[in-house]
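All protein chains but one are shown in place.
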Amino acid sequence: MATLTDPDKESFKLSMLLYDTRYRSMTIQVIALIGFVSIVFWLISNTITNLNNLGKPVEFGFLFESSSYDINQRLVEYNSRDSHLRASFVGVLNTLVVAFLGCITATIIGVFVGVARLSKNWLVARIMTVYVEAFRNVPVLLWIVLAMAILIEGLPAPKAFRGENATASLEVFDSVALTNRGVYVPEPLFSNGIGDVALFGQSSLRFSVSLDLILIVAVLIASFSVSGWIKRRANRIQDSTGDRPTTWHLRLGVTILPVALVLWMLGFHLGYPELKGFNFKGGTHLRNSLIALWLALSLYTAAFIAEIVRGGILAISRGQTEAAASLGLRPNRIMNLVVLPQALRVIIPPLISNYLNLTKNSSLAIAVGYMDVTGTLGGITLNQTGRELECILLLMLVYLTISLSISGVMNWYNNSVKLVER
Amino acid sequence: MKKSFVLGTLAVAGLAAGAAAAGTLDDVQARGTLNCGVSTGLVGFAAPDANGEWSGFDVGVCRAVAAAVLGDAQAVEFVPTTGKTRFTALASGEIDMLARNTTWTFSRDVDLKFEFVGVNYYDGQGFMAPKELGVSSAAELDGATVCIQTGTTTELNLADFFRSNNMSYEPVPIETNAEAQQQYLAGACDVFTTDASGLAATRATFENPGDHVLMPEIISKEPLGPLVRHGDNNWGDVVRWTLNALVTAEELGVTSANVGEMSAGTNNPEINRLLGTEGTLGAMLGLDGDWAKRAIMVGGNYGELFEDNIGEATPIGLARGLNAQWTDGGLIYSPPFR
Partner (left out) sequence: MSDQAFVRSEIIEEQTPPLTAFGLVGWLKSNLFSNWFNAILTFISLYFIWYVLSGVLPWIFLSVWNAGSLSECREIATATWGDSHGHACWAVIKDRWIQLLFGFYPSELYWRPILAFVLLLISLAPVLYTSVPKKIFYLTAVYPFILPWLMWGGSVWAYVSALLGFVLGYAIVRYTSEIVGQLGAVILSVIGAIVWWLYIGPLLLSQGVGAILPLALEPVISRDFGGFMLALLIGVVAIGCSLPIGIVLALGRQSDLLILKTISVWFIEFIRGVPLITLLFVASTLLNIFMPPGTNFDIILRVMIMVTLFASAYMAEVIRGGLAALPRGQFEGADSLGLNYWQSQRLIIMPQALKISIPGIVSTFIGVFKDTTLVSIIGLMDPLGLSQGIRANAEWNGIYWELFAFIAFLFFIVCFSMSRYSMYLERKLQTDNR
């Protein structure tokens, strides 16, 4: 709102606060601010009065008391003598695990289903439509509970593996046990391991990282960068001479040999699950609660992602495909070089919000007893200590941090692939 | 915006009615209904039927208090609460009393500022396992997978029990009793632990109850009872003595069948005091003389409530055990009405 005439500076009247567009916005803002601040102040003062009446002033000391409960699924060591803060940390890690796993599988399934819905095969397209509609139109909580029920009722109990006439047996060369208590898969073990490094000393956030793992990852990164350098060198030679040297055997060797060597030196072997006593022992145990939650969340979110992917592919106009074809590109190169890069720009923003939704929906873990941060900090800790305000504040803070980080990272990525528009 | 304003005014109107009086007893009488917190559904203790009518052992206590205070056993609003919401519902005044198989513990009484008015069921945490598992004692459970219902003291007791016995276990936390039951039956856990009464009630509903054994160990004390907010002693007294009236009625042989004829006067002065034909006990509580008589008439005395809802004649089939009258070797004992 540019004013062309110079306003008379002397003539400020109080009524101008209401009528003059230059000052009116200030008036509105000040009213809004006063209103907002007074509401916040009112809420806080009510809270303080009420808490004082209840005799529960806000304090976070309870976090350092012993939690006294056990958590089954955990990434870091923990026992019932550890503090509530430690239990919450275990919960946060569990939330992150299921969110991470869920996002990956949801993307894979979603892309697959989205493409399959466009399939020329009528039957396949119809099945995918039924899948998408069924999952999009039924609450996710129901799917989580159903997934858990199906796992529990559908898979054999460990006792079915026992005895002479066992009714169930291990899968995949006797290495994977599918039971209704969870899935046991072989775990990697190192007989000459170089140990762990413990971080954060004795604090509640302590965790240890396996040096073996770090070593392997480091070697892998090094091999991949060498392999990349070989590829770039081949490109250079191709650009200058027109002949591309054969590099695949070199690159394969560079990628595989060092890791194999390191694994051999560390004494790598697999630990297989074995039925001992009540349960399988050995191997990595993925609890049913984790699998049910993971499965339900990824299938549910995948239905949404499928629609996004389908929409993204359909959004690319036929002209693009035809123009690429007229340039003489082969169909798979059209897909890779023309359609997908453009479709990705349409797909990524809604994809981010679906990742966020999945992460937030993982808070429904309490329905199946998976101890995520809602189950520990917002569940048992809240119940046992009776500190609702503190627990829920912390809980919101955790989710807010996770959400903002995801959307931050994703927005950064989105900006980096975005078309520069006028 | 429009509707939120309407709801807001609704809320304000509701407040004006609710927040006027100071004591809970006055509030309840002014309101004409008792807000009683119960569980969202526990066999034998509290469950709604097809018509939305609640029944059960805990529900019986609520109805007795409503009858004593308001003269109408139906004037109860049952507020289903979960393990998480029960204490805040009580603390915030949303409910007047909580009768939801809640264990009386030091920290709940002292730190959370509640007042347990008595014990209506002496319970303890036990274990149930399928017979074919071949386990006869909880001491043999090293390495077992245990189903527990979260949000209660049971998971704390369980952690303590296994820790003090140097055994390992795998907890499977489950939100509701119904889910826990399903997981246990499917073999997703080896043993199921909760209060012994809950175990018995759950077992009673199995297709083949005989295939499951309750282990002899009781690993905790779980005195369950109704509770009210700290600080309102008058209301606490009303609930406490209503419960005591039910207990005393059983001890003195007053039942729902004979309370009418006994209230005409008996040779036993304590019965007379209880039923208001002698003395002014009701007036001391701020009620009329017939309060106890009405409370007993609703569902009978303590023993009748027990037998009708969870006793041996019901599918749940709990024996009186610890919950027999002290004269029969149990722990149920009411201070005298004098």
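Structure notes:
Going by the order they are written in, the chains are A and B; count residues from 1 in each one.
Everything below uses one rule, namely that a contact is a pair of C-beta atoms (placed from the backbone, for glycine too) under 8 Å apart; a residue touches a chain by one contact, two chains touch by 3 or more.
Keep in mind that this is a model prediction, so the values were computed, not measured.
When you scan B:G41, B:G143 or B:G321 for touch with the missing chain, the hit is B:G41. When the whole complex is considered, the residue among A:L151, A:A234 or A:A367 that touches the unshown chain is A:A367. Only one of A:I28, A:L118, A:L270 or A:A323 touches the absent chain when the whole complex is considered: A:I28. Interface with the hidden chain, as seen from subunit B, comprises residues 1-7, 9-11, 13-15, 18-19, 40-44, 46-52, 77-82, 84-85, 88-89, 92-94, 175-178, 181-182, 185, 202, 204-207, 314-316. Residue positions on subunit A in contact with the hidden chain: 18-19, 24-25, 27-29, 32-33, 36, 43, 46-47, 49-51, 53-54, 119-124, 127, 133-134, 136-142, 145-146, 149, 356, 360-361, 363-364, 366-367, 374, 378, 388-389, 392, 395-396, 399-400, 403-404, in rising order.
Here, only the chains that are shown with their structure count from here on.
Within the complex formed with subunit B, the subunit A residues making contact are 54-56, 68-72, 79-81, 145, 148-149, 152-153, 157-160, 180-181, 276-279, 287-289, 366-367, 369, 371, 375, 379-380, 382-384, 386, 388. By the touch rule above, subunit B contacts subunit A in their complex via residues 83-84, 87-88, 91, 107-108, 111-113, 132-133, 141-145, 150-152, 155-156, 158-160, 162-163, 169-175, 179, 182-183, 186-190.
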